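Every protein chain but one is kept in place in this view of the complex.
Chain nomenclature is as follows: A, B and C, assigned in order of appearance, with residue numbering initiated at 1 for each chain independently.
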Amino acid sequence: MQNRTDLALELKEDAKESSLLSGIAVTTRIDASHHIKETKITIKNRKGEEALGKPKGQYITIETKDLSRNDQGFHREMSDALFSNLKSMISEDSKILVAGLGNAGVTADSLGPKVVENLYITRHLKKEGMIKEARELSAIAPGVMAQTGIETSEILEALVEKTKPDVMIAIDALAARSSKRLNRTIQISDTGIAPGSGVGNHRNEITRHTVGIPVLAIGVPTVISVPAIINDLLEEEEQETAYKKLDKEFISMHVTPKNIDESIRRISYTISEGINQLLHIRENRE
Amino acid sequence: MQNRTDLALELKEDAKESSLLSGIAVTTRIDASHHIKETKITIKNRKGEEALGKPKGQYITIETKDLSRNDQGFHREMSDALFSNLKSMISEDSKILVAGLGNAGVTADSLGPKVVENLYITRHLKKEGMIKEARELSAIAPGVMAQTGIETSEILEALVEKTKPDVMIAIDALAARSSKRLNRTIQISDTGIAPGSGVGNHRNEITRHTVGIPVLAIGVPTVISVPAIINDLLEEEEQETAYKKLDKEFISMHVTPKNIDESIRRISYTISEGINQLLHIRENRE
Amino acid sequence: MQNRTDLALELKEDAKESSLLSGIAVTTRIDASHHIKETKITIKNRKGEEALGKPKGQYITIETKDLSRNDQGFHREMSDALFSNLKSMISEDSKILVAGLGNAGVTADSLGPKVVENLYITRHLKKEGMIKEARELSAIAPGVMAQTGIETSEILEALVEKTKPDVMIAIDALAARSSKRLNRTIQISDTGIAPGSGVGNHRNEITRHTVGIPVLAIGVPTVISVPAIINDLLEEEEQETAYKKLDKEFISMHVTPKNIDESIRRISYTISEGINQLLHIRENRE
Partner (left out) sequence: MQNRTDLALELKEDAKESSLLSGIAVTTRIDASHHIKETKITIKNRKGEEALGKPKGQYITIETKDLSRNDQGFHREMSDALFSNLKSMISEDSKILVAGLGNAGVTADSLGPKVVENLYITRHLKKEGMIKEARELSAIAPGVMAQTGIETSEILEALVEKTKPDVMIAIDALAARSSKRLNRTIQISDTGIAPGSGVGNHRNEITRHTVGIPVLAIGVPTVISVPAIINDLLEEEEQETAYKKLDKEFISMHVTPKNIDESIRRISYTISEGINQLLHIRENRE
């Protein structure tokens, strides 16, 4: 029974000092806007993987210094910070396929499909010669296995083979441990999406290994898992008893705040804007 | 800190023997289909009100004998059972206003709006003389206070004054304690909707007292509250410590199963069908 | 059989010279951004009413000088221009009720409900003392008569009586004659909404006369009516023959472009932003 957070930032809080020395590197910086805090966690080797329970790679968390801030300026700064990080991870001319993971019919799990809705799709326009300068972007919201009967990774692998993008950006709703981070924190990772994480577990591993190209994962915690709540409330020795009594169905259930619709609407727009900036078709922005 | 279930059936499980004798009456019967179990709980007086924490009146629960059954026959039987109960509570020629409570943008809270979507609305057709035989039915999905800035009870009271229906049917998503009852149990009550209950608390009291006409409440448990889970897992003495440690934001959060979209789609259709039968315009059904 | 445009701007194109002299005044100006063209048509008297087939009052049209422009800057400028016009028509401290008219389930008719989704609602927060400085804003998306069985004007009248706002802003999808204006033109009027106009005709008159307070109407053409197309294509003498042959059901049908979902998403956001600026809670915007 794990802690069930998908945020490397939260997993790190539990990690032992020693692992920080030998397997994990952490750096923090304040964004140019003076409002955004970025934490970069690098898992360097197997020791780090074991300490955090996550594969080797980089995990960047973007959040505001003041977690209660929620105005329009905040969203602009978050989308700019997302953009700079993506830009540094994707080469200038790579073709991008965005995968909006999750179930569009379940509000807390609809982040991925909602992001895709607001993207400027260019692949078909470039193929038809209707635009020239912009980067090639395609997107898919494949749905979840209960809707398709097909593993999400299979769908994406098939699409990559057929349409030959250079890099995939996979957007997904995550689980967090702290309610304060819900819908206000963006995690960017170069490791793709590993099984066992995320809200709906709508996939097997979605990584370079399965889909054949590098996968950047963008995630936002939108729910808290029941086990995370139990772990927070109980001492370690009591947890075991509690889990034994717990209705097994609860393990996969999630806790969401009431205004989840509004949060998803805003944060998905923030992410779309960050990705759209990669297209270089908004010079006239200011 | 209460148990936070909106089902009288579950509250009854905790009630002391003595209150059952003096303030609460319970009867159970199996429906003509041999598959549906109906439990009628009558809160007779103040003693009963205190024992269950609910106002005086009738609370009828419809559920299948076999809770794992979930086929098309099940939905037909549930809607028939709902119809018979409503028919016995509403006089032949009363004009009905259906209020679909809840937030259409949050899946677990969207039961009310979804039911309204599938109703056969007749009020305007009768006023225009386009149909004659059918009963007058109007409906509204007023949204929640975060969306409107207005108490739901105020909106409904205003509408009742203006359009003069004889009875209101208020549909709402409820909280339950047991995951087995989620999306498979319908509670019908003649007491309206009292504050402090329901998923999103999107209202003050919606009762004859506030809206001016009798209010039948139809509810389906779609979520489980965090306190209900804690109470289930912990002994009474441990609960207090747990609540002290609990992030206050969790108290109002809810736990939902992953396939909530599918459940809401099916059960809302079941309820619409039950209400539509009140219109007498489906003689050619078989 | 009329031309079926809801834009005063397009009706004016047909008006006789003489009526322009005696009943209608037209002024045009370019917005501070140098990109937005505003046309103000004032219908001054009965002569003007007859010439345009619209009630006395002001009709302001906001559009870009270059109708093919459709970038983020465009949306920002349009929302700023909408804001300045609204500000000049609504006194500093009036309480506002926004009515998002139309059917949320039909894309071309969903403008009103979509605008309401993105508003910052403050009425309940002010009542609860949670915010102080902002203006009081409430909102409702009442649905259309086929969904409720109730005239939209009745619902709004009831709400106004109960919640006592000072002014109503009614948002609605309109019909235009020219495809070039679809989803790129905003009409603001101080006359409310008169019957026979709009996409779905989801109302009787919504004016100060019916709802009891001044009504500002904001509309965007999202469809073109079939009669408008016929009038465009045929000489006057041929039109009559065509109408006789026309399937009567077509008269109330509408023509929409394929990418209507994207257009509605953008323009509704533009309008929400314009209205949200009325709240004075975005000082930190730039």
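Definition applied: contacts are C-beta pairs under 8 Å (C-beta built on N, C-alpha and C of every residue); 3 or more make two chains touch, one makes a residue touch a chain.
Model, not experiment: these values are computed from the prediction.
The omitted chain makes contact with just one of the residues B:E10, B:E38, B:D80 or B:E117: B:E117.
Only one of the listed residues, C:T5, C:S79 or C:N103, touches the absent chain: C:N103.
Where subunit C meets the chain that is not shown, the touching residues are 103, 105-109, 146, 178-179, 200, 224, 226, 229-230, 232-234, 238, 242, 245-247, 249-250, 252-262. Contact residues of subunit A toward the unshown chain are 105, 116-117, 121-125, 136-143, 145-151, 154-155, 157-159, 161-163.
As a convention for this text, only the chains that are shown with their structure count from here on.
For subunit B, residues touching at least two other chains, in rising order: 105, 146.
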